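Take a look at this one; I'll ask things after.
Every protein chain but one is kept in place in this view of the complex.
The block that comes next holds chain A.
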Amino acid sequence: MPASTGQCLYVATSLSDAVAALADRGPAGAPLAGATWIMRAPIRREERRSSYVGIGGIAELCAVELTDDEIRIGACVTHARLIAALAGAEGCDGLVAAAGGAANPAVRQMATVGGNLCASDFPASDLSPALLCLDASVELRTPGGRERMPVGRLLDVRCTLEPGTLVTGVVIARKSLRTGHARLPLRKAGDYPVAIVSMAAALGSDGLVEDIKVAVGSVEASARRWPQLEEQLLGRPLDPARAHELAKAGAGVFAGRESVEAPGWYRVQVLPTLVRRAAQAALAG
């Protein structure tokens, strides 16, 4: 039986313990993994929950498993661990670049995959667009059992998940893909990016795009795919210059978010360049 509610932080000893503790706390509780987003709340005058359930020490949430068919990433895998586990794995260049460019080295030792996907008020997540374009699925544990949903669906419903629901991991089906990830911070690195573009393309033996997914992060409140651009890129060679032109013509489908770091129009204006860079990275991978 987990500790009673009212404690600031209860450190769960197992997955079932964590789910029970979260259910026990109801809407007042939330999971805490790397803690990097939750711990900064006071300085930003953001409200914190009254109770957290620590899940970062649960071994099965900290594992990365690679098989011929799929990659399973535990929700508490840190960015640094993800980079180490997936470096050189086919089709993972974009995801590794996303993890390796996020925040800074010390934060990458702490911030987790699950946290990056579940921090609903964090629009500049690098892993969200990278996982969106890999067609990743998310596994969840609830008091009632297990559930699986696409990453895009999680991004839509993450604010309304039933109390006691815990994201336990991410699953990526292994395919022969060219992937790239491009981000634009205002400094060279270390701050939140103005905009992010991730791309995953399946090229035929003739070099033509058979399947492609493009996802955009940090421009709007939540990362999302760019289906109009994907459709235009199908059936032709993956040409970064052409992708740039198409993105330039079609970027109006995004409504850039305003913030002190960058105005909304600027976030949209840089998208074509990031599309070109993501395509170049995908071809170079």
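Going forward, a residue touches a chain if its C-beta (ideal position, glycine included) is under 8 Å from a C-beta of that chain, and two chains touch if they have at least 3 such contacts; residues count from 1.
Keep in mind that, in the parts below, contacts and distances are computed from a predicted model.
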| item | value |
| --- | --- |
| From "Branched-chain amino acid ABC transporter permease", "(2Fe-2S)-binding protein", "Cysteine desulfurase" or "Sarcosine oxidase subunit alpha family protein", the hidden chain's UniProt protein name | "(2Fe-2S)-binding protein" |
| Residue among A:121, A:156, A:191 or A:210 that touches the chain left out of view | A:191 |
| Among A:35, A:161 or A:283, residue touching the chain not depicted | A:35 |
| Selected from A:56, A:74, A:94 or A:180 as touching the chain missing from the view | A:56 |
| Sole contact to the chain not displayed, among A:105, A:207 or A:237 | A:105 |
| Missing-chain contacts mapped onto chain A | 7-9, 11, 32, 35-36, 39-40, 42-44, 48, 52, 54, 56-57, 80, 103-107, 109-110, 187-191 |
